[in-house]
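With one protein chain held back, the other chains of the complex are shown just where they sit.
Chain nomenclature is as follows: A and B, assigned in order of appearance, with residue numbering initiated at 1 for each chain independently.
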Amino acid sequence: MKLVIAVVQDKDSNRLANALVKEGFRATKLASTGGFLKAGNTTFMIGIEDECIPEVMKTIKANCQVRDQLVTPVSPMGGTTDSYIPFPVEVQVGGAAVFVLPVERFEHF
Amino acid sequence: MKLVIAVVQDKDSNRLANALVKEGFRATKLASTGGFLKAGNTTFMIGIEDECIPEVMKTIKANCQVRDQLVTPVSPMGGTTDSYIPFPVEVQVGGAAVFVLPVERFEHF
Partner (left out) sequence: MKLVIAVVQDKDSNRLANALVKEGFRATKLASTGGFLKAGNTTFMIGIEDECIPEVMKTIKANCQVRDQLVTPVSPMGGTTDSYIPFPVEVQVGGAAVFVLPVERFEHF
């Protein structure tokens, strides 16, 4: 038995939760802020058997991997100027920090 | 030293917190959602000496065990009909997922 603690960006949180449910894993979400990742984040706790580690890792990676995303910034002044032409820029989103902790005992009441 | 992480239903949370205080255990509650249990839940972190594990387990089990509860459902349409007679049904409530983690070092500043 292991306890997987995964810190992921908020924007990947729902997709990861759905993917874990679909794979039959039970996860608890903790409200969290700051730290491992630059944006708002969510911490997942997932209790699993040792042999499921590769599948959980694969699921987290598939849903949270760092990738570039095109974002169109708003006008820097918030107004309209003839000289300002917004164009999309690439920003890095996603990412996950995943800790696998040993569990000495697990009980289910 | 161990760190006990217990995910319990919100409805059992206050009772468990009071029972732990009464037994002299110190617990920290984390806001959590979804996952191990079907309803809203709370995650307890309890730092204890190894020899206290049985007592903590007993306290969690006594306050959070899965049990059936009678619930009277409201009218399915939310209105009043002559043909609808509500009667109590049994639903399962409670339950706890409890992880005991090894602690390599504990400091109290």
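The working rule: a contact is a pair of C-beta atoms (placed from the backbone, for glycine too) under 8 Å apart; a residue touches a chain by one contact, two chains touch by 3 or more.
The structure presented is a predicted model; accordingly, all values stated were derived computationally and were not measured.
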| item | value |
| --- | --- |
| Missing-chain contacts mapped onto chain B | 1, 3, 17, 26-31, 45, 47, 101-109 |
| Chain not shown, touching residues in chain A | 2, 5, 7, 30-36, 41, 43, 53, 57, 60-61, 64-66, 94-102 |
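Here is the rule we use: only the chains that are shown with their structure count from here on.
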| item | value |
| --- | --- |
| Between chain A and chain B, centroid-to-centroid distance (C-alpha), Å | 26 |
